[in-house]
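All protein chains but one are shown at their positions in the complex.
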Amino acid sequence: MFLKKIINSIADAGKDLLTKAFTGQRNLSTLLELSEDLISYKGVASGIAIAREISETYKTLSVEDKKKFFQEIDKKLKPNMDLIEQKSIEFAKNKNKETLKELASLAEGNRQEFIRRMNMAPNGTAFLVSMREDLLKIVLEDSTLKDLDEDFKHLFRSWFNPGFLKLEKITWDTKAAILERIIKYEKVHKIKNMDDLKRRLEEDRRFFAYFHPVLNDEPLIFVQVAFTQGLATSIQDIIKPKTDDKLKADTATFYSISNCQQGLTSVTLGNFFN
Amino acid sequence: MFLKKIINSIADAGKDLLTKAFTGQRNLSTLLELSEDLISYKGVASGIAIAREISETYKTLSVEDKKKFFQEIDKKLKPNMDLIEQKSIEFAKNKNKETLKELASLAEGNRQEFIRRMNMAPNGTAFLVSMREDLLKIVLEDSTLKDLDEDFKHLFRSWFNPGFLKLEKITWDTKAAILERIIKYEKVHKIKNMDDLKRRLEEDRRFFAYFHPVLNDEPLIFVQVAFTQGLATSIQDIIKPKTDDKLKADTATFYSISNCQQGLTSVTLGNFFN
Amino acid sequence: MFLKKIINSIADAGKDLLTKAFTGQRNLSTLLELSEDLISYKGVASGIAIAREISETYKTLSVEDKKKFFQEIDKKLKPNMDLIEQKSIEFAKNKNKETLKELASLAEGNRQEFIRRMNMAPNGTAFLVSMREDLLKIVLEDSTLKDLDEDFKHLFRSWFNPGFLKLEKITWDTKAAILERIIKYEKVHKIKNMDDLKRRLEEDRRFFAYFHPVLNDEPLIFVQVAFTQGLATSIQDIIKPKTDDKLKADTATFYSISNCQQGLTSVTLGNFFN
Partner (left out) sequence: MFLKKIINSIADAGKDLLTKAFTGQRNLSTLLELSEDLISYKGVASGIAIAREISETYKTLSVEDKKKFFQEIDKKLKPNMDLIEQKSIEFAKNKNKETLKELASLAEGNRQEFIRRMNMAPNGTAFLVSMREDLLKIVLEDSTLKDLDEDFKHLFRSWFNPGFLKLEKITWDTKAAILERIIKYEKVHKIKNMDDLKRRLEEDRRFFAYFHPVLNDEPLIFVQVAFTQGLATSIQDIIKPKTDDKLKADTATFYSISNCQQGLTSVTLGNFFN
């Protein structure tokens, strides 16, 4: 695509302008420098270049380095208690809009802005979801990172707002790549293989999944429904092969609801059915 | 769609639960009550019902009532200076995370949350873009509403982040409904009619538009490019009918860039080419 | 596409094997030689190469040369009266299946097989439809070519069998390239421009077209329907702008049916509505 190429060449140009000398080795320290650049950049083109660089470098880190990266970045971007204290005192003396705006901005810190800017990277949203997946594991060991995770969650709630999701019926006409992911994601009433899944797509069953428009072919949450005659007495009843062709169902059972993305844990959409 | 129906019926049920007695007449006061409900609701289902009700009622208002609506809602949802003052003093005495969180939340106020929740309405994003279009006109008369607009802008920057937009080539194979909108939106180098537009889609021209996945068929911004031999000396040169079949272009001119949506004024994407 | 390339390279190889020396100039005599080759070739690959060569050469001919081409080819491919006479006498003496098969084959001649093989050229079907369009004009001057046209018609009836056509609703969401063709093809109740067409696509109108899967974006026939209150008294009544928003239609009028392709004149599909 012509314009795509232009944008990429601008991004490439932006990248060349980066003062960091990449000596072939990407590592934690360059990553942190880039992160500071991202927060202070001007102009979308160089922003895209930096965000791309960060996402590519991050992926090469060890688990240990990822932990250090989150800790360092949190330290740099979190709200500055001393500055907020000063501004609070100023505001208490002088309640006006400008001071309020500054206070609100200080109180938020820079973590959200960092995440928002990272979203400009190619496949930025998918990258951020997997980044939070990492973070959630690390939070278990280092609870000081909980606030960073709160900021991820805050933005994801905005981006994965029900208004942005698309509900799609999953059938045997769905592409195999999506069906394979569903098999992998179903943790409660496990699906052994494609044949096992096929049974759950038959005419007396319904299978729906929510998708986000920029996370191609990645189901976010899915819901399984069985039409039966009377209430099924057990899950085995529901997932056993179809026996009766003449379906006279009078009952719809929602028998399984799964959140697929660890990186979207407790983001609103899952609460829909609670 | 089966699940769609379920969701709608839940939403309808939620609606029935609303304590407001609609006496057939929707008006400003019910709208304000609904807006308070939206901020305080629990559960997605009733949230969707209320947001839908608000969007439908809002559309029936006169310009004068819209103005009053914005003023009232701003009054109710804007940051509360007195509470922030108290919390500021508290924070200055006791710098801890909990107090900070409360301070940040008070400093933001409830306007953003209101807008985020409105996005759950069917076609909520399109509705909010047109709502801001109204607001921008009203701000010219009542500058106190500028902060409300800032909150719209803040959220739109997050939602219309370059990472969420799709770039598409506009050609003579594009659906007429989109081409018609482009004719309407091009304000600088006006397009008289379909034939006039067709010339801009020929092989020595390129036409690209950005779309947001939930604003179907609504171009957000478009860019027009001409391939010419040497620099064109005037815009007339560029938009005149093609004369020479054997194209030996050596120059690409970006001759027109248009922001289509008034409701997205000064949201980042337009700055890309600045 | 990988396999496409292989096929093309096979076709190219086939082309190189052609014994005709193309001295840069394609003309009637090479075309006739190619046509004989096409009838006698073995193997699909060289067949595709020859058919492609014929279609490209044919397009460069003058009207006069096209006429000569049809006359020459008809002479070569038409049933041979003398051979049929011999075979008839043989059959009358000896009524068996083998003789019958030979007789039937001789009685059909080679014109249909030629047309069938031409269909292997890239976009062969579209080419053949436009070839018949030429032929139909030439038949008016030279009625001896009527039988050749009968063979075209026979095959087209088989290929444009109602079972192969797809009915599609034409709306304002249809691509402009198709709408433009419809404006051009409507000869009875002329459509002035896109705006004029748009009126015929509004909610109190219906517009359907038949397409053949290998003739991309080429409507074959279209049907226009008006929903009105009571029978319209004139065509002006039907094509005038919509006046009444609250549609209480009780009458559906099929007010225009058009065959789009001259090259498909009197092929069955048009008779559907007779």
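All chains are identified by letter, namely A, B and C, in their written order; residue positions are counted from 1 within each chain.
Keep in mind that, in the parts below, a contact is a pair of C-beta atoms (placed from the backbone, for glycine too) under 8 Å apart; a residue touches a chain by one contact, two chains touch by 3 or more.
Everything numeric here is computed off the predicted structure, so don't read it as measured data.
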Displayed chains contacting the withheld chain: A, C
Contact partner of the left-out chain, one of C:81, C:140 or C:231: C:81
Of C:54, C:223 or C:238, the residue in touch with the unshown chain: C:223
Candidate in contact with the missing chain, chosen from C:169, C:187 or C:242: C:169
Options C:68, C:116 or C:181, residue touching the unrepresented chain: C:116
Hidden partner chain, touching residue among A:82, A:98, A:141 or A:173: A:173
Sites on chain C contacted by the missing partner chain, in the whole complex: 1-4, 44-45, 48, 79, 81, 84-85, 88-89, 91-92, 95, 97, 100, 103-104, 107-108, 116, 119-121, 124-125, 147, 155, 157-159, 161-164, 167, 169, 206, 208, 213-214, 223, 225, 268, 271-272, 274
Interface with the unshown chain - residue positions in chain A: 172-177, 179-180, 193-195, 198, 217
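Note that in this section only the chains that are shown with their structure count from here on.
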Euclidean distance of C-alpha centroids - chain B vs chain C, Å: 49
Centre-to-centre distance between chain B and chain A (centres being mean Cα positions), rounded to whole Å: 23
Shared interface positions of chain A, touching two or more other chains: none
